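As you look at this complex, bear in mind that one protein chain is not there, while each of the others sits in place.
For subunit A:
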Amino acid sequence: MEVDRADGRNPNQLRPLACSCSILHRAHGSASWSQGFRFIQTSHFYHFNLFVFTSKCYFCYWVGSGDTKVLAAVYGPKAGTKKNENPEKASIEVIWKPRTGQIGKPEKEYEIILKRTLQSICILTINPNTTTSVIIQVVHDDGALLPCAINAACAALVDAGIPMKHLAVAICCCSAESGYCILDPTKLEEQKMKGFAYLVFPNSILSVLPEGSSLVQGEPMEHGIITSVTHGAMSVDDYFHCLERGRAASAKLSDFLRRSLQSKLPGDLSKAE
C-alpha cells in the first residue's frame, strides 16, 4: 500500500515550508510563501549547464524545479468600491499574475476563488466602502499552486493589518488509483494521479476556554471547509479520506503559520526566516 514518491517523501509529508513577510517596501503588506527547496538543485543545474550549455551559462535557469513559490502584496484599504460591489461592506479585489504568458480563464478562475475565500475570512463590516487589493505573483509553479497562493495572501493580509476573523490554511491532497491519499504533490504527481483536491480550512484555535465551547455540529470549528476545488474523478469515500488527511495537515500548517507570524511581532529583533 506504500506509494513511492519521486522525492522520497512519505505520503503524509509536506515539502519544507518557508514564509517571509514585509519583503516589498511600498506595499502595505507583503509575504512570500514557498513549498519545497530550491538551493540544493540550483548547484546541480549550474554545474550541468556550465559543461553542456556553455553559451547559455549566463542565462541559466537558476531556480530549481522542486518548489512552488508565490509572492503576495496587499494594498489597502483604499477609498471607494467598484460598481457592482456592495458599498456597505469592504470589498476585496484580487489580481493574479502568472509567471509567463497572458492572463486567461485559469487566472480569472483563481482570482474569483481567492476573492471569495478571502472575503469569508476578513471582517468586511469594519471598513465599509473601501477596497483592499491583493496582488498575487507566481514565481514558480511545481504543484499545489492555489494553496500556496492562499497561504501567501493570508500572511500578506496579516502583515498589512487587515482585520480578519481567523486565518485560512490551504493544502492540496491527491488521490491515487489504489485509494491512497498523498499530500502536497508536485506537478508531475498531480498529473499522474486520479484526482486531487485543493482544500482550505480555518486555522486551529489556541484557546484558554474548554474544548466543548468550540464544537459546531459535533466537530471542532477548524474542521469546516472554507473552500474546496477538485480536479479529476474520485470516489466519494476517497474524497472524505482526503478531507481527513487535509484536516490533520492543516493543524501542522496552522502551527507553522503561527510561529512564523509571531516572530514578526514588533519588539522581536531576531531575523525572520
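Heads up, the rule we're going with is that a contact is a pair of C-beta atoms (placed from the backbone, for glycine too) under 8 Å apart; a residue touches a chain by one contact, two chains touch by 3 or more; residues count from 1.
As a convention for this text, contacts and distances are computed from a predicted model.
Q: The hidden chain: which UniProt name fits, "tRNA (adenine(58)-N(1))-methyltransferase catalytic subunit TRMT61A", "Magnesium-chelatase subunit chlH", "GPI ethanolamine phosphate transferase 2 isoform X4" or "Spermatogenesis associated 17"?
A: Options "tRNA (adenine(58)-N(1))-methyltransferase catalytic subunit TRMT61A", "Magnesium-chelatase subunit chlH", "GPI ethanolamine phosphate transferase 2 isoform X4" or "Spermatogenesis associated 17" narrow down to "Magnesium-chelatase subunit chlH" for the missing chain.
Q: Can you say which of A:P16, A:G161, A:G179 or A:G232 touches the chain missing from this structure?
A: For the chain that is not drawn, the touching residue is A:G232.
Q: Thinking of the whole complex, not just what is shown, which of A:N84, A:T100 or A:Q262 touches the missing chain?
A: From the options A:N84, A:T100 or A:Q262, the contact with the absent chain belongs to A:N84.
Q: For a quick check of understanding: of A:R116, A:K192 or A:R259, which residue touches the chain that isn't displayed?
A: A:R116
Q: By the contact criterion defined above, which parts of subunit A meet the unshown chain? Give residue numbers in ascending order.
A: Against the left-out chain, subunit A lists 84, 104-106, 108-109, 112-113, 115-120, 195, 197, 200, 202, 216-219, 221, 223-236, 238-240, 243.
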